[in-house]
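Removed: one protein chain of the complex. Kept in place: all other protein chains.
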Amino acid sequence: MAIEVEVSTRDRVTVVTVAGEIDGGSAPGLQARILPLLQQDSSLILDLRSVTYMSSAGLRVLLLLYRQAMSRNGRVALAGVAETIKDTMAVTGFLKFFAVADTVDQALTTLQQA
Amino acid sequence: MAIQQYTYSDTIAGYVTQMDRAARSFDLKTSDGREFRIHLTPTTYARISQNLEESYQDCTARIGQMLQPGQHVYAYCIFYPQAGDVRVEAKAMVFPGDGPGIYRHEEPDWWIKQIRSIANSYLRWQFNYPHQSIDYRNYRTMLHLAGGKKGDYLQETDTISRMIYGMASAYMLTGEESFLEAAEKGTEYLRAHMRFFDSDENLIYWYHGVQVSGDREQKLLTSEFGDDYDSLPMYEQIYALAGPTQTYRLTGDPRILYDIEKTIELFDKYYKDNEKEGYFSHIDPISLDPRSPLLDKGNNRAKKNWNSVGDHAPAYLINLWLATGEDKYADFLAYTADTIVTHFPDYEHSPFVQERFFEDWSHDTTWGWQQNRAVVGHNLKIAWNLMRIHSIRPNADYVALAEKIAQLMPEVGSDRVRNGWYDVVERVLAPGEEVHRFVWHDRKAWWQQEQAILAYLILQGCLGKADYQKHGREATAFYNAFFLDHDDGGVYFNVLANGLPYLLGNERFKGSHSMSAYHSTELCFLSATYINLLINKQPMTFHFKPRPDGFPGRILRVAPDILPKGSVRLTAVEIDGRPYSAFDAEGLSIQLPDSRQDVRVKATLTPVK
Amino acid sequence: MAFSANLEMVDSEARITLEGELDAAVADQFRQTVEHAAQEKPQKLVLFMDKLQFMASAGLRVLVFAKQRMGRDVAIYVIGATGPVLNTMQMSGFHQAVYLQESYP
Partner (left out) sequence: MDTRIDFYPTHQHQGYKLRPGRPVLFGATLVPGGVNFAICSRYATSCTLVLFEKGAPEPMVEIPFPDSFRIGNTWCMVVFDLDYERTEYGYRMDGPWDPAAGHRFDASKILLDPYAKAIGGRDVWGKPPDWNDPYPHRARLIFEDFDWEDDRPLEKPLEDLVVYELHTRSFTRHPSAGVKHPGTYAGIIAKIPYLNELGVNCVELMPIFEFDEFENSRPNPVTGETMYNYWGYSTVGFFAPKTGYAATGPFGMQVDEFKNLVKELHRNGIEVILDVVFNHTAEGNEQGPTLSFRGIDNQTYYMLTPEGYYFNFSGCGNTLNCNNPVVRMMVLDCLRYWAAEYHIDGFRFDLAAILGRDPWGAPLPNPPLLESLAFDPVLAKCKLIAEAWDAGGLYQVGSFPAYGRWAEWNGKYRDDIRRFLKGDEGMVPVIAERIQGSPDLYGWNKRGPTASINFITCHDGFTLYDQFAYNHKHNEANGEQNRDGGDDNHSWNCGVEGETDDTEVNALRKRMIKNALAILLMSHGVPMILMGDEVGRTQRGNNNTYCHDNDLNWFDWTLLERNADLFHFARQMIALRKTHPLLRTREHFGTSATQADIIWHGTQAWNADWSPGSRTLACMFRERQAGQAGNTSPVLYMALNGYWDALPFELPELPVNYRWHLFANTALPAPHDIYEPGHETPLEPYQHSFLVGGRAVVILIGRP
């Protein structure tokens, strides 16, 4: 399933908006697109409001982003994660690596406070 | 000779008396009280008897728990010389049931499952059913062990009729349509191809068989067997009626009754000896004369034997009486029983009855293969059938002879160390001999086990003596442990004394002249009947399918066999699936409704406790 | 009408012409004729029955018994059998074992 990725910045923090399904097929592309963004700025917000499905491959992309950010003591925040996805992440132990917020603004404030 | 100083193997059958866990050994007492100490080895393995098409019942894990006192067991052992004595070590064991006094063959549906499996195997072998339809054009008398078709293309009346009997009995127990179809089509085929309607004499006799070659059929009027050559043996005419009669009990087809009555007229007119009683065993194929010089060739002139007198009852006559209830057939039965009781016993000379006679009933001890020899199975067949006839024509002499045979036979005709029954033995002991000599071999034939099983089951069912239960169980347990062919289906025809199947020469065939699916299915049908109805007092359901024109007065008689009066009641009837009430509970008969097509009848018989 | 059965061998073919009434009494005579034919080891047995008024089942048994003794590969032709004779053969199923023809060859 194809996914769309748009990159923008809000108050000097990179915001990546993703739409569609993140699975074994689309995950590598997404990763290739986002990883370089971490070069300039170690923190990142992922706006996942219109992500309808995330498979384990998708979760692993997020975890890789987290690891990359950590290695530059940056942080990754997730915004607008669907309930089912958040639940799956919790149950498989992925959720606790990320700051989670409902909207991009809230994600922004949590990032700035840390 | 000192104790055998070499190893040999054998099967020992008996009852555990005690188990020594530490020494990993157990003591066994055989049927006649011999003691054996048997040692278990790390590689000893064991199973519980399993039925046809049932999975292998390994119980190696529980050998220790199963060897409790009283447990019946078959132990195939190796005998080693050791310290001047013999050490017996078990290699493989078979338990007839999971506990002392427990026998798988006494489970209510054991024999019903077995008859279904045997009948299905024969449908598969003979007609490649269900892939092809049942067509008796393809019937072969000679069936290879695995049921394949080999050799010539002979169709014998006798084996077709016997298989029809098996199919009809299977239908009566299971209600499966394919079995009834096989029985009815077989009966039609016999009438169309094997029946000789003698318009001059207005009676019927049956060809020995046909040799199909191309589009023509070579009719075989006289028997093709050495000892009945160039004659019409009564034995074959009798068994030609076995299948059709059992089919008649299901459908009441008047054409079958007509053929039976016309054949009985043949017996009365040409085979019967009205002056000196009984029936001649052979008649001349052309003049139909029992005293014809032509019969001298087979030494069959004016001879009488067990078959011509005793085979009527089990082959067709009892089933004919069961289907019709007519007194003339009961009289005929009593007549054969009286003849046996009068002429067959010869206890001053032998524990076995005399089987061959001249016209004046003097003993013929020089005939063909028989000479002065005894067929163990015939003695037991007499005991079994006398008890059946006794239930409609009560006669103390019948019971006395039956019991005398039942008491004498174990010592001289059965294998008290391994269980199972022997084949043909010399009737008298030569000076110094302690065991009646086996004429050819000490193997055990499947049909002789049947006679022993049915004799002791009916004696236990009617008289309830513990001794009969013991011999009945031992014979049945041996049969179910060693005669069932779990690889290809059906039963082995011969096993060695120790129970291993004997598959050489013509014993390999599953369908030779007297075998096909007769004795094995009759055993299932009557064991189920006697064990459930007479011994364990369990209800049973039987299936019939009377035709619209079936049975005079539309009376369907449902007694499965001749049972002691009042021992069983007809408690429930279903016709085409709906409960039906017009039936006589004591008389075991149903007043059938008028109908334009066949009706499916289910009758449930319940023993009176 | 008296019964007669005479045998004629034409190379490997045995031909028997039957006349009159073949009842039980003469069945034995007929049997001997057929046995003589059998001793010649014919490949074919041809029976001319157009002049045969009656055949008892005993006679028929002679035929069946003879055919059985002569073996499977000997073919029997019955020529001109009519009325009761044909009926006797059909009632006993023997018609399935022979070739029935109006005339021969």
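Details
Each chain carries a letter (A, B and C) given by its place in the written order, and its residues are counted from 1.
Note that in this section a contact is a pair of C-beta atoms (placed from the backbone, for glycine too) under 8 Å apart; a residue touches a chain by one contact, two chains touch by 3 or more.
Keep in mind that what you see is a predicted model, and the values were worked out from it rather than measured.
With respect to the full assembly, the chain omitted from this view is in touch with A, B. Per the touch definition above, the residue from A:Thr9, A:Ser56, A:Ser71 or A:Thr109 contacting the chain not shown is A:Ser56.
Contact with the chain that does not appear here is found for just one residue of B:Ala61, B:Ala192 or B:Ala582, B:Ala61. Contact between chain B and the unshown chain involves residues 42-43, 45, 47, 55-56, 58-62, 64-65, 92.
Residues 23-25, 55-57, 59-60, 63, 87-88, 91-94, 97 are the ones on chain A that touch the missing chain.
To be clear about the criterion, only the chains that are shown with their structure count from here on.
Note: centroid distance chain B to chain C, computed from Cα atoms, is 42 Å.
Chain C has no residue in contact with two or more other chains. For chain A, the set of residues touching two or more other chains is empty. Taken in their complex, chain C has these residues touching chain B: 24, 27-28, 31, 56-58, 61-62, 64-65, 67-68, 72-73, 75, 87-88, 91-94, 96-99. Residues of chain B that touch chain C in their complex: 192-201, 207, 211, 213, 216-222, 230, 285-288.
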